[in-house]
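Report on the structure given below.
Omission of a single protein chain aside, the complex is shown with its protein chains in their original locations.
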């Protein structure tokens, strides 16, 4: 269903992320009006002071008839019921990560959106980050050589969520980035986690994902670390790249160094490795705001009918990994992801669509 | 067996670490002479140029009669046979980490040294590092509050070993540091590992150790990382500390911040956590060279008969963890460490001895 | 003249800084409405999209009757005529730094504001920065010992101004910070400067100011540096402090180290100095936005009639230093600041007033 007029967009839940969406939507030309929906009146008041033209609602039911699209930025466990309500009302929906807290829920959203012919988009912000795309280019072009492994860390003190553990809160970013870099979903997942400052939810966790072609990926997420870290390291047989999202001028750094087995390798008392050291290059990456790019893409998809870069399938692929991680946390064993549920064709298709549109 | 004259010390294996021992021993006042033993004549030649007074041998058998003590700095799998030979000849022995590549081998060394009444010391250099002791003080004094977890990373490009994987090569440092901080050995160990640039040996690995009182410890070791990292993070309920061995002026940084569950905790839609942010303090840590402190301690133990800070039991405790990690790598499951083998009494005793002697 | 209703505030000139004022004023509770005045209609359009409730004017004359106060954020050489026009209309005025491009101009503003009994405030943002106040406390409390010197650097690539050189553009920040730290104006000024990428205006410059008690202060300002730097180093006989405005968590770092002449000092072949090394402490500094604190203070002064922290005299004191620097640039010699023009009593008084109100 393609819209022919500029959409009226509502943001449901105006906490930390919801407020950012309001600011961003407010500055988008192709959004005709912005509304906020939240039960917490003091939040609505604060936003109204900064954005006097934004309309505020305390009830979704009252707001929906006056909107064309919504962004769901409420706690994760409420994503599915709220998004289903909006879809049922024929609204386009962007759901903050994670799309759902179960793959069944994610599938419900996909099916409902297909039936209503509305846009369903997962808020995987990092897939709208210029640095992540630069990293993807490095991987996909073969510039790094054969891909060896990916290691990702997303650490800070806080912000604890009220209804999910740190894996469901932070790892969606890393999983969506790594799936994007790999062009596919992993085949198995393991997880370690511990609870420290919170009784019910793990606040420190480590994930290990295995992809085809013997590539492994590790994710370290933490709400309880002294240092803020947002880093993805990608190591290949020829070069190594580090993406540090906290760096202003050098978000991507490519280290032209590598190690390889020496030919011959007869003398086992000597490590049979040879090392190569070269330049370090930080390519220029334009400083666009990923959330603005994402929300503009949402509006674009609503207006043109073109497929979303991070559609429901992409969102479900991430949820499946998190679900497998939760199982592994219980069992202490690796969890295989089901072949069919990995749904490679559709996932890859989505990526290709984005990639080609990007060059236009 | 206490020596009454200054020992003649030989270094067996003069690669990267062995050469450092030669330099350090050469400057120790209480060492009467230094010898080097290595089959590689070009190594001996290079050392002789820098240290003309050092005697060089290509055979251990020829060297032993002229020595009182040896430092074994050969590849890990040769540690036990070489050290046994030296012990059998009545020599005091310092074995580079890991003490052995099996706990049975470690026990053989302990038994042989006891029988011959010679000093057996494990080269856990970091236990002679002033920053590590400062970190231990922070943990043991309760300054950090209740201990939550420890996270350690030891990464670089290279140096690949010829006979063991990255866990046996690098993790001995982290395990010995963490055991020292905890005052005990862990109760269970898990490991993830991957082979990338090397066919037979894992070059990237992650360990998880569980200690009593619900403290978990994670170790990330890598021969294949673009960035050199030597970092231990210790998080407690009151403060958090980071030990960065690569920092010149701020090896230890204590972050006075924390998160805790708010009292009441009635509104589950709000994360019921409160955060506290305070100063960051980098205490002054004197710039001693740990290897020199260690080798001097070895000579001291030889001359005075006092117990070693990192004795055979301490070395075996580390080996047991690595052995369990190797099993976990195979099985994909956590491995429990045997209660008896954890030998807490003796291990703690060793620590106390050091601690008290330190204040003297 | 104390206002009894919330002021209507206009921002004149909505470039980089002007737009920030608009955002900040827009969120202040005690501002009844915000207007923008600029000849560039595309700027007005962009701001209106983000802040639909803001009224836009292309002419100051049309705007003034509908305002109670203005913030002058136009190019420096226009500050005095525009501010005089607003003062003549009885409006309260906050003038961005530098207050004027001549001390005579600054005095005109002071006199006019006194006559009209309106608030005249200089936009010395850094004097509303919590880190600067923390630094001042360190200096004034004697925690650093006897003050030796201050060294300040404010470097980046761009943003070149159209009507003044880099000294008039960037050094007002440093001079106002240093005057605040010292509690007085300098007694002499020297300057070095060079033109590189710009034909008419120096884009790299160095200032040296001498204060009483043998304290010297150096300022390095540049529009043409590869690295962004905003740093003030303050060195005393007991401790040294570094204020790095670009650091998120450690804007102030206090190094507890020093050097002193050894007693005796008889052997002149030995450097007769002794060094002391201690902890490094980064005190927690709250993350307030200085521009918001400043603009709120402006509104507060309008409503309560209390004296401004950065009043006209404070603004003129900074202008006098810059004027002297311009003379030194011509003559290649130090320029003494006139005793009377240094007007210490009033300047110090202003500082005290702020300081005491801060504790309330």
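Letters A, B and C mark the chains as written, and numbering starts fresh at 1 in each.
Convention: a contact is a pair of C-beta atoms (placed from the backbone, for glycine too) under 8 Å apart; a residue touches a chain by one contact, two chains touch by 3 or more.
Here the structure is a predicted model, which means the values were calculated and not measured.
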| item | value |
| --- | --- |
| Residues from chain A at the interface with the omitted partner, ascending | 249-250, 256, 277-284 |
| Missing-chain contacts mapped onto chain B | 26-27, 29, 49-53, 228, 248 |
| Absent chain, residues of chain C that touch it | 75, 148-149, 151, 157-163, 190, 192, 194, 196-199, 204, 206, 208, 214, 216, 218, 220, 223-227, 233, 235, 237, 240-242, 253, 255, 257-261, 268-273, 275, 277, 332-334 |
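Assume only the chains that are shown with their structure count from here on.
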| item | value |
| --- | --- |
| By mean Cα position, the chain sitting nearest the middle | A |
| Per-residue overlap in chain A, given as positions that touch at least 2 other chains | none |
